[in-house]
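The structure under discussion is supplied below as structure tokens; questions concerning it will follow.
Left out: one protein chain. Kept in place: all the others.
And now, chain A:
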Amino acid sequence: MRNRFDRQLEQLNTELIEMGAMCERAIEGAVQAVLKADIDQAKETIQLDHEIDQQEHDIEGLCLKLLMQQQPVARDLRQISAALKMITDMERIGDQASDISEIVQTVDVQKFAHELDLASMADAAVRMVTESVDAYVKKDLELAHRVVAEDDIVDAHFVRIKNGLMLHIMNSECALDLLMIAKYLERIGDHAVNIAEWVEFSITGVHTSGE
């Protein structure tokens, strides 16, 4: 019985890692689409978002099945409930990558993106997502803490880009679109923080927001 449960937990783990990898690919794709004004890449990212949504449904189903059939307690219960919360954040990350890709399809923001060094902000956001998934994979509490701390970097980038855009806002519609993209990246950072917090919860049983 326990053996079967362990197998199912491992499957849940694997599916979560897969979903995390899909999210990483989605943001990287969206960022490349912005920096290279690559519409094909943007379309691919939007397609990937659909897959992420599907994956969220699958994982949700698996979690509910585990909760009902196995009635887990303690650490197992924490892991499953954390998984349920994490997939919501991952799904939102996918949505935001898709939103960025949609902007790329209609407006060319390449010039501003290079001028204001959107790439470093994107790098920071992608790194946060990668690290939050890594923290989950390796059950690494320290890494999870680091992700939470790294949010400040992305926030600082956002403020920097916002200030840089202020001068252009009257003259260019693109400036507003780029601001949206920066905001999406900033939100992605927040979701990565959420994921990291749920990782902490699944390890320690204490959620940061409850402290």
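Assume a contact is a pair of C-beta atoms (placed from the backbone, for glycine too) under 8 Å apart; a residue touches a chain by one contact, two chains touch by 3 or more; residues count from 1.
By our rule, contacts and distances are computed from a predicted model.
Colleague: With one chain of the assembly withheld, which option in "Branched-chain amino acid ABC transporter permease", "Molybdopterin synthase sulfur carrier subunit", "NADH-quinone oxidoreductase subunit L" or "histidine kinase" matches that chain's UniProt protein name?
Modeller: Answer from the record: the omitted chain is "histidine kinase".
Colleague: With respect to the chain omitted from the figure, which of A:Thr14, A:Gln105 or A:Asn163 is a touching residue?
Modeller: Answering carefully, the residue with contact to the hidden chain is A:Thr14.
Colleague: Of the residues in chain A, which ones touch the absent chain?
Modeller: 10, 13-14, 17-18, 20-21, 24-25, 133, 137-138
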